[in-house]
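I'd like to ask some things about the structure below.
As you look at this complex, bear in mind that one protein chain is not there, while each of the others sits in place.
Here is subunit A:
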Amino acid sequence: MALPPRTEKMTVDLDWPSVYPVAAPFKPSAVPLPVRMGYPVKRGVPMAKEGNLELLKIPNFLHLTPVAIKKHCEALKDFCTEWPAALDSDEKCEKHFPIEIDTADYVSAGPSIRNPKARVVTLRVKLSSLNLDDHAKKKLIKLVGERYCKTTDVLTIRTDRCPLKRQNYDYAIYLLTVLYHESWKTEEWEKEKTEADMEEYIWKNSPSEKNILETLLQIKAAEKNLEVNKEELLGTKEVEDYKKCVVSLKNEGDNEETLSQYKESVKKLLKLM
């Protein structure tokens, strides 16, 4: 003989978090809602909740109603400390704490509480908050390779080679320290940096500079003007302009703006206008 379901005894103002205090499977006798679920047969309705496997399969959040969450937060407030008052904007947070560490913890029901995914540690830092000069920054970016994102200026180091999260964290901090110090040092062989290694286009001693100089000299020679100074030539406004356009073209790539600027500057330089 079966008892009638508990829902008949439930009043409207009962304390729902007490009925479902923890994550529990859906119990049709304990949930007083007329829920239906399932694909209906032709001209039928979805199946009722009693004995409905579909309702059992899906995860339910009956234990996390807004009332329950509010109560939980109230109870957990005692475990929290206060936010430092001086950190009331994002910029200040970044200024005082430039390094951000991401870790994840995993909880599951099973015989073992350990999860190998929990050892991953991700360290993010903006290079602008590190004290790097030009050479150091370029060297650092070369050293880390893909881990640096140019658009957001963020260096991301993701470590998971150690078995424990603490070890991975220590390793990530160690990597950052080493990178920083190494990028400030200048080794012997760095002097052999060729043009192919350069990250950006430098005008000085470039073939473009030499070419323009030769062209100008040839123009001047054709005009029978031999006493000209190289530096003076290079120092003129048109040449400066040309230099700027070439640099921007090389560094930023071909687009409408740079190409048109280049065209203008060449015209001005060669007095074709």
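One rule holds in what follows: a residue touches a chain if its C-beta (ideal position, glycine included) is under 8 Å from a C-beta of that chain, and two chains touch if they have at least 3 such contacts; residues count from 1.
Following the convention adopted for this analysis, contacts and distances are computed from a predicted model.
A single chain of the complex does not appear, and UniProt lists its protein name as "Small ribosomal subunit protein mS39", one of "Proteasome subunit beta", "Transport inhibitor response 1-like", "Serine/threonine-protein phosphatase 2A 55 kDa regulatory subunit B" or "Small ribosomal subunit protein mS39". In the complete complex, the residue from A:55, A:68, A:136 or A:155 that touches the missing chain is A:68. Touch with the chain that is not drawn comes from one residue among A:88, A:146 or A:256, which is A:88.
In the full complex, subunit A touches the hidden chain at residues 1-6, 9-10, 14-15, 17-19, 21, 27, 29-30, 68, 71-72, 74-89, 91-92, 96, 111-114.
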